[in-house]
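Scroll down for the structure; my scribbles are underneath it.
Note that one protein chain of the assembly has been removed; the remaining protein chains are unaltered in position.
Chain IDs A and B follow the sequence of writing; residue 1 opens each chain.
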């Protein structure tokens, strides 16, 4: 079973909590298939977005982008900008470091996550983007 | 098949080699199910721990935490600390960058890893923690 979700996000590390979408997706899978164990693949489609887990609260929503800006500063000279006349080299590098794929297990029909651990999609592009995320259940 | 393992670790990037636990888990799966190919999902439950592979030796056990401290220094001012009066914003950011999920394939009943490549769980919290890791076999 697969589902594509879309999330519109500001640039430079804006993120959204998609944990509820994962839970609903797993609920529907369990209901339809009668299988209550597996893992959800969360895959960001595109090269300037990333997925990971974080405690989703207003502070860390600012802290992670700030640290990623230190790692790959926007204002530096990226070779990427010479290829396309683009300005988002920093966003590409940040996304590649965090990565586009994440797997979250579920057991007895329930996602296994810490109490303060949410699944997020992050937009590292330098402009507002509609990010596309594919959810897919893998078999245990 | 799933298994939860617990590992008690110091803070600030202390890590443990859990490769042997993976091997035993795969051995038992092969024995019980008669299926000798698949992949082991290694998932850290919680938002200040991470999983990856590394050559597990005393030098790199210090080098990786040192570099992560440079990336997200403990002493900086994190917005996260204003949310909870907490002091572990650096740990959250480090964990989100490395990520909570890892997949290791096995073929003919044997884990596919390099000779100097071990699976580690890392505690980036700022205090000693019992970290929980879920192991789950996915079907090839």
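Please note the rule applied: contacts are C-beta pairs under 8 Å (C-beta built on N, C-alpha and C of every residue); 3 or more make two chains touch, one makes a residue touch a chain.
Because the structure is a prediction, the values reported are computed rather than measured.
Asks: Which one, B:45, B:121 or B:138, makes contact with the chain that was left out?
Replies: B:138
Asks: Just the residue numbers, please: which parts of chain A touch the chain that's not shown?
Replies: Where chain A meets the chain not shown: residues 1-2, 41, 43, 45-47, 71-72, 78-84, 89, 92-93, 96-97, 99-101, 103, 132, 134, 136-139.
Asks: Across the whole complex, list the residues on chain B that are touched by the chain not included here.
Replies: Residue positions of chain B that touch the missing chain: 37-39, 52-55, 57-64, 67, 70-71, 97-99, 102-105, 107, 112-114, 116-118, 138-140.
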